[in-house]
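All protein chains but one are shown in place.
Chains here go by letter, A and B, matching the order in which they are written, and residues are numbered from 1 within each.
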Amino acid sequence: MSDLPMPIGETPEAAQGGIRSADWLEWLHGWIVTVDHKRLGILYILYSIFFLLVAGAEALFIRIQLAIPNNHFLTAQVYNRFFTMHGTTMVFLVGMPILFGFANYIVPLQIGARDMAFPRLNALSFWLTAFGGLLLYYSFLGGSGLYGVGNAPDVGWFAYAPLTARTFSPGNATDYWALALIVSGFGTLGTAVNIIATIFSMRCRGMTLMRMPLFTWLYLVVSGLTLVTITPLTAAQFMLLIDRYLGGHFFDTQAGGSALVWVHFFWIFGHPEVYVLVLPAFAIANEIIPVFSRKAIFGYPAMVAASVGIMFVSLGVWAHHMFTVGMTSVTNAFFVLSTMLVGIPTGIKIFNWIATIWGGRIRFSVAMLFCLGFLYQFLIAGLTGIMLAVAPLDWQLHNSYFVIAHFHYVLVGGIVFCIFAGLYYWYPKATGRMMSERLGRWHFWLFVIGFHITFDTMHFLGILGMPRSIYTYQPDRGWNTLNMIISVGGFIQAIAILIFAWNFIVSYFRGDEAGDDPWDAWTLEWTTSSPPPVYNFAVEPEVRSRRPLWDLKHPHDPDWEYEG
Amino acid sequence: MSTSTQVFPSASEREWKLPSRGRVGMLSLIIGESALFTIFVVAYIFYIGKSLTGPTPAQVLEVPILGTICLLSSSFAIWRSEHAIEHGKMRAFVAWLATTILLGLVFMVGTAIEWHKLIYRDGLTIRTNLFGTTFYSLVGLHATHVLLGLSMLSVVLVLALLDRFSESQSERFAVIALYWHFVDLVWVVVFTVVYLIGR
Partner (left out) sequence: MQRARMIFQWLVATALVSFHRSATAETTGSLPNIFAPAATPARQIFGLSIFVFLITGAIFVVVAGLLTVAIFRFRSTNSGTTIEPPQIYGSTQVELAWTVVPVLIVAVLFLTTARIIFVIQDAPKPKKTLDVTVVGHQFWWEFRYPALGIVTANELHVPVSPVRAPQPTYLKLLSADVIHSFWVPQLAGKTDLIPNHENTMWIDPHKPGLYLGQCAQFCGSQHALMLLRVYVDTPSDFAAWVKNQQRIAVQDSQVAVGRRIFETEACMNCHRIAGTAATGTFGPDLTHLMSRSTIASGAVTNTPEHLRAWIKDPSHYKDGALMPAMQLDDQQLDQLTAYLATLK
């Protein structure tokens, strides 16, 4: 471990005390050159929260435009840019980095390590990701010069060929889209490699694979999945750039190229990608639900097996996004089956969570509330997913607001809820202060209400035949009232998120002191101080079970007597 | 401050051995790279025979036997140099490493000559037709990886010549060698697809 920044002798005060002691330039410099996994984790998370606000604001513009029929608030072009940027940002600049931010912060602490396996690669990965985000947003300025509203990508986050060809998308906006995602993709690849190496090679004594906290287990699975998920997108984007810059013909339908090849490649990436996003959310729920139910997770081996199962099955279901492209009936049937099979391991997870709660003693802290919301919402989202997997039904619902509803139910109702849960749960560890539970409850209830007003209603619009990606609609289609309701819900969500942002900032200065272990939890990160010292653990820990702190707190009834 | 967790030493847990992070990292990277190549290979196979205009692979491609032999035997050479450094035989290490680099260079020169011929004699560029597009992308992607490998090996060679690379770094070298083996393996696939199936 020669290249780890690990001043073992130092006190935590001296190592951490940036703000108070040195002047702010030095403080900033410290953050920029840092290779400490905790600081990088925090950078990732702050970066993502910033983009959550940006992409959320774009969603609000979308909702204003759609609130009434024949609206002229945004032009078609601006609307198209906004929904493209909203989707791209939320997936690549919010979802991915925040989830990898959690991994960065928590995984080394949970496995009793002093840093990631490759700290410098870790810093490089973050800055690549950050640069990718800036590049994407620079397209607003650089796509066509400074005039007007700029020229951000307007091809949808799936960027179907041949709409992305030079003929149909002149200018540079599409190039920014591809380049930005290639760059941040390299960052993501680096992080995935790093997490895998960390988990395999840096575990503390006694931390066998089957004793790892489920959070860490899921990140192992996610990182493995990321390796084979991000790279196909990178490959396809290389091809796109070859077409656009070197005059290649991969997706050039005039020269024998195939538009469908892009569609396949995109979803070979795109489907596993959504599981890359959701597995970390599961990871967070796996930590919080047991702690606040005061019970060990139910069926740990089954949870691990289900995660690995989801990873493998998810590689073979991509064409459920393509039921309408005219595949043969046998192919369609195959993808129906493979898609539905994902429901089985996912169901196992849901049941195990319920069984964990069952017989527990539930404390409704804000983190737990968000997890409970997640359980209901993810259940519904999964079931609408099953409906979409029914190919004939998907011929109707594909590209309608039903799909928009399905995936916001997972992405917002599942993932964003878990992200908030995770933020409330680990904030005390990272800052040493508690977030306000009172504001947190406001945040939770307003967000739940806004969420359901917005996204429940969207299902009905889909059934009423409203397609997605449309910047306006005719008043005579029966969509007016529902759209207005949805837009109102969006603004309620915005209020909730502003409350969160306020809570997040203010608690840093005024929150209650947290102490090492505010939630009475069981994994190793709660053994060290809050915030942890640079070197994490003064003495390398050693564990004998999945819940080392339980063993410590209950010396007469330790876990390792029960675990197989 | 940090509380150390309790220690319940048990015989089996006294020995605590974990895999080397370099190796795990490289293997992960290789898995990712394989997915990248898979996409390009699939595209190549899908587009075989779909070009609307010539030239076709059968008209212009010649099987690069020499380059292939060189690249594949470089895998053997690097394996020997791995062996050498593990046993501290630095002279042999340098010799085998230099051989590896030389063989890699021959392969690259072969590719360069091939491309020169294709571009200037046969008029096949990346924009000529689908075959040109897929051919240059796939072979070019692989060649980029060879170049990357060659530059890493060259750095090691220079360090070794300056006596800055020693037995203690054999683990690191093994990681680089792993990458080189992977690049060779990819060539077997590329070769089969482009020169055997695709022609």
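Everything that follows uses one rule, which is that a residue touches a chain if its C-beta (ideal position, glycine included) is under 8 Å from a C-beta of that chain, and two chains touch if they have at least 3 such contacts.
As the structure is a prediction and not an experimental result, all values here were calculated from the model.
Undergrad: Kindly name the visible chains that come into contact with the excluded chain.
TA: The omitted chain makes contact with A across the full complex.
Undergrad: Please pick, from A:30, A:156 or A:171, the residue that touches the omitted chain in the full complex.
TA: Of the candidates A:30, A:156 or A:171, A:156 is in touch with the missing chain.
Undergrad: Sort through A:73, A:460, A:491 or A:508 and give me the one touching the missing partner chain.
TA: A:460
Undergrad: Using the touch definition up top, pick the residue from A:173, A:311 or A:357 that touches the left-out chain.
TA: A:357
Undergrad: Of the listed residues A:136, A:296 or A:521, which contacts the missing chain in the full complex?
TA: The single option touching the absent chain is A:296.
Undergrad: Could you tell me which of A:60, A:315, A:341 or A:506 touches the chain that is not displayed?
TA: A:341
Undergrad: Taking the full complex into account, what residues of chain A touch the chain not shown?
TA: Within chain A, the residues that touch the unshown chain are 75-77, 80, 154-156, 160, 162-163, 167-168, 253, 256-260, 263, 293-296, 298-302, 324-326, 329, 332-333, 336-337, 340-341, 343-344, 347-348, 350-352, 354-355, 357-364, 372-373, 375-376, 379-380, 383-384, 386-387, 390-400, 445, 448-449, 452-453, 456-457, 460, 463-465, 467-482, 485, 554, 559, 562-563.
One rule holds for everything that comes next: only the chains that are shown with their structure count from here on.
Undergrad: Of all residues in chain B, which touch chain A in the complex?
TA: My answer: residues 1-8, 10, 13, 16, 18-22, 24-25, 28-29, 31-36, 38-40, 43, 46-47, 50-52, 126-127, 129-130, 133-134, 137, 141.
Undergrad: For chain A, which residues count as touching chain B in their complex?
TA: Per the touch definition, chain A meets chain B at residues 12, 112, 117-118, 189, 192-194, 196-198, 200-203, 205-206, 223-224, 227-232, 234-236, 238-239, 242-243, 246-250, 255-258, 261, 265, 268, 516, 524, 527-529, 532-533, 536-544, 548-549, 551-552, 555, 560.
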